[in-house]
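The other protein chains are all here in position, but one chain of the complex has been omitted.
So, chain A:
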Amino acid sequence: MQTRRIRWHIAVFLAPAVLVYTAVMIFPLFNTLRLALFTEVDQTRVYVGLQNFRTLFFDPIWSEQFWNALGNNFWFFLIHMLVQNPIGVALAALLSHPRLRFAALYRSAIFIPTILSFVIVGFAWKLILSPLWGIAPSMLDAIGLKSLFAPWLGKEEYALTTLALVSVWQFVGIPMMLIYAALLSIPEEILEAGEIDGITGASAFWKIKLPLILPSIGIISILTFVGNFNAFDLIYVSQGALAGPDFSTDILGTFMYRTFFGFQLQLGDPHMGSAIAGAMFAIILVGVCIYLFGIQTRMRRYQL
């Protein structure tokens, strides 16, 4: 038909998106990976190969910070997987119950924290948990648990877990919505067939619905993984770029920010920052590949 003519309109349609995307996303991504192979000596850029990565992984000062941030990041992710996603699934299971009244109201209300910015969420919880203001201790007092109160954000052993739970509070709406959508798409006939076989209530959830929503749980897991491994805002807002107390809440995002942008007395080093970005890229890539090739392809999808 038109094979001999160059179809310019295709190029015109593609050009703006491809240009912006390539120039502002793909090119900087690879340029950052390239910058990780350089260092600055006397204000000139010198190629040093993998030296920056060697420093990052093995130099005592750097590696201690790096492994600390990485370990904290995994803990941050683990809490999301163990708390956020089960709560999200449970809420979705309740909401999807047929003939539940006010379901839309609950759904909209529970989603509100997700639309708030980290600045609001971080400061709001900082104020509420503050021993100065006393909302958290007096509420614990009301249910007779005052002895449990501690200035959680100020204690090394609790701060990271507390922030992870704040983040869970904020984002629980996302798994809830996606699972809710998945549950709604299960045809009524399947559930009725189960009922005829005597599977109702909770066992219908475990034996019929859960296996059917596993693919959605997989998607939520990978979204959580990617989101957590480039998280930054919440920690920065509530604990500052030094991720205190004593770096106990430092994750890869704050570590990279401090390194490449500089903070207080520390001078910015774009090349070490790029090396950290390279490490984050590798981690996210590994996670995405495990999901795409290890989980998604093996997951049994049921024809509904």
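Just so it is clear, a residue touches a chain if its C-beta (ideal position, glycine included) is under 8 Å from a C-beta of that chain, and two chains touch if they have at least 3 such contacts; residues count from 1.
Operating definition for what follows: contacts and distances are computed from a predicted model.
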Name under which UniProt lists the unshown chain, selected from "Carbohydrate ABC transporter membrane protein 2 (CUT1 family)", "ATP synthase epsilon chain", "Gas vesicle protein" or "Ribose transport system ATP-binding protein": "Carbohydrate ABC transporter membrane protein 2 (CUT1 family)"
Contact residue for the chain not shown (choose from A:82, A:100 or A:290): A:100
Residue among A:53, A:76, A:247 or A:281 that touches the chain left out of view: A:281
Chain A, residues in touch with the chain not shown (by the definition above): 7, 9-10, 12-14, 16-18, 20-21, 23-29, 31-32, 35, 87, 90-91, 94-95, 97-102, 106-121, 123-125, 127-128, 133-135, 138, 169, 172, 177-178, 180-181, 184-185, 195, 200-201, 219, 222, 226, 230, 232-233, 236-237, 253, 256-257, 260-261, 270, 273-274, 277, 280-281, 284-285, 288
